[in-house]
Structures are given as C-alpha cells and as structure tokens.
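Removed: one protein chain of the complex. Kept in place: all other protein chains.
Showing chain A:
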Amino acid sequence: MEYLIGIQGPDFVLVAADNVAASSIIQMKHDYDKMFKLSEKILLLCVGEAGDTVQFAEYIQKNVQLYKMRNGYELSPAAAANFTRKNLADYLRSRTPYHVNLLLAGYDETDGPGLYYMDYLSALAKAPFAAHGYGAFLTLSILDRYYRPDLTREEAVDLLKKCLEELNKRFIMNLPSFTVRLIDKDGIHDMEKLPVAPGG
C-alpha cells in the first residue's frame, strides 16, 4: 500500500515517498512524512509494519548522529547503509524482527551520489534506481526503459512524474500526494509535492 522510489543521477539522488498513513481501510493522515534525515546528506525512506518503521528508523537516525558527535565527522552513505543492514540482520533472527523496507539515499564527497535498496530480510543492494511497495511492480519497467546514467535533474523529475502517472492510472489504491526530495553536494532539498495541483 505504501510506495517509495529513488532515482540516482550523475551528481544527485531524487527520492519520493507517498504521504498516506493508513490504518486498516482508513487513511488517517494525508501528509505523513516517511523520510528520516540521518545526516546533512543522507535520507532514509522507511515503510513497513506500523510501529516498526518509526522505531527502527529513529534508532538508526540517533545512532548515526551519535557517531558524528563521538567522532566529529559524519558517516558516509555506504557506511550508514551497511550499519543499517547489520542492525536489521541482527534483529531478523531475534524474537522481535523488524518488518521494514528501506531506501537509503545519500551524497558522499568522494564517492558521489548513492542509492541503496534494502528489504525486510536485510538484503542490501546499491542500485541506480529502486522502488518499494506494490507500486514498484508497475513502475520498475518504466524506470528500466527511460533511465540513463546521465539524467539531468529535470529529466529525473519528469521520469518520476511518469511513474506517478502510471500509479494513478493503474494502481488500485489512491495515493493522492508524494513528498519529493533531492540530495546533492549542497545537501537535502525539498521539492514541490507531486502531483502538482491543477491550475498551476
């Protein structure tokens, strides 16, 4: 029912998440933010079981911030992704596994932009584009066809809009709005919520 998507460009990562917080058949909130800011240039997008998402994401968030306080410099996205994976894997075979699906997006000074896909079994993969949720079935092939490694920011946003149009058309659930953010060397930028209201 929830949807996450990430597209990596040559010097940026574009991520989007839906804004619905649902409980059974009711949309309890229409403007729920599923992105967690781990550091100045790392975002963690987290969906899954009701309480697990916030618990796990906040745990990772606080630990990444603690690392910075202790050591004076921030974790790189790759390190943060592997740290997250290790924690998820440790909990997997405990009595309280966390059922969460994650996308971790970040920008590193030396390595550049990075998008990491992680699922609830703590499988980690660095990918040029990724999506989570039922909506992924509908949009991965669009990303396959139109993605190029040298996308500009506008082209990436257009590609994202194509994906969201397809969701509107074919996905059974109504996902009225999406939070969109872009990470590049200057940090995390909030972009206009999609879809844009008509008349604009």
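The rule is simple: a residue touches a chain if its C-beta (ideal position, glycine included) is under 8 Å from a C-beta of that chain, and two chains touch if they have at least 3 such contacts; residues count from 1.
Going forward, contacts and distances are computed from a predicted model.
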item: Identity of the absent chain, which is to be given by its UniProt protein name, from "Glucosidase II subunit alpha", "Trafficking protein particle complex subunit 9", "RAD51 paralog D" or "Proteasome subunit beta 11"; value: "Proteasome subunit beta 11"
item: From A:91, A:134 or A:147, residue that would touch the chain that is not displayed; value: A:134
item: Contact residue for the chain not shown (choose from A:12, A:107, A:120 or A:178); value: A:120
item: Residues of chain A (touch criterion as defined above) contacting the omitted chain; value: 1, 21-26, 28-29, 32, 48-52, 54-55, 96-97, 99, 120-121, 134
